[in-house]
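What follows is a single structure, and I will ask about it in a moment.
Subset of chains shown; positions unchanged.
For reference, chains read A and B in written order, and residue numbers begin at 1 within each chain.
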Amino acid sequence: MTTTEAGAATPAPSTETPHDRGVHGYHHQKDEHLKRLRRIEGQVRGLQRMVDEDVYCIDILTQVSASTKALQSFALQLLEEHLRHCVADASIKGGDEIDAKVEEATKAIARLLRT
Amino acid sequence: MTTTEAGAATPAPSTETPHDRGVHGYHHQKDEHLKRLRRIEGQVRGLQRMVDEDVYCIDILTQVSASTKALQSFALQLLEEHLRHCVADASIKGGDEIDAKVEEATKAIARLLRT
């Protein structure tokens, strides 16, 4: 459950253009997202240690639940930013894009629900 | 990535004691479990790359769904082995242990469902 070993993944210096910034809402919280994901990576590595050390099955399942929950929290935050930026932008522009964006977002939510 | 595909996996040569065998059902497929978990770790690292490279939010969400699904498949396989070994053992021994084991397993399933 330690996350220190994940420290190696230092965020690369960003080369994105201002246009990219507008397109992907989540970039404002890039550092926070990367920190979350490194913590989840640490949890998955913790699971490997648990299996390797023959930890009791139920305790491993508890840790799996925690990792899944952490992944879903990350997904929800990403989704919120996506709705706020991408879907809202499409609404303002008008036209058919809003329908396409909403359909796309709903399909992504359906995939999250089905996992 | 289904819970049944494990049938083909050859059990790794074991160095555990008979006592371990009785306690932790999953050890027969330790190598397969570790392989699965390393694949999931790779997926989570892939997510970090995606965030770092400003990949489109919806594509990141698709990858989150895949990782969550992989974690749940792992959990289901672990649970199946747990029921087969630990719960079945408790039934044979008789006494109150079966009730405790079943309650514990059900709570673990509830945690998986709620994530």
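Criterion: contacts are C-beta pairs under 8 Å (C-beta built on N, C-alpha and C of every residue); 3 or more make two chains touch, one makes a residue touch a chain.
Please read all numbers here as calculations on a predicted model, not as lab measurements.
Shown chains number 2; the total number of identical copies in the complete complex of this file is 4.
To be clear about the criterion, only the chains that are shown with their structure count from here on.
A straight line joining the Cα centres of chain A and chain B is 21 Å long. Of all residues in chain A, those touching chain B in their complex are 9, 11-12, 14, 16, 20, 23-27, 30, 33-34, 37-38, 40-41, 44-45, 47-48, 51-52, 54-58, 60-62, 64-69, 71-72, 74-75, 78-79, 81-82, 86, 104-105, 108, 111-112, 114-115.
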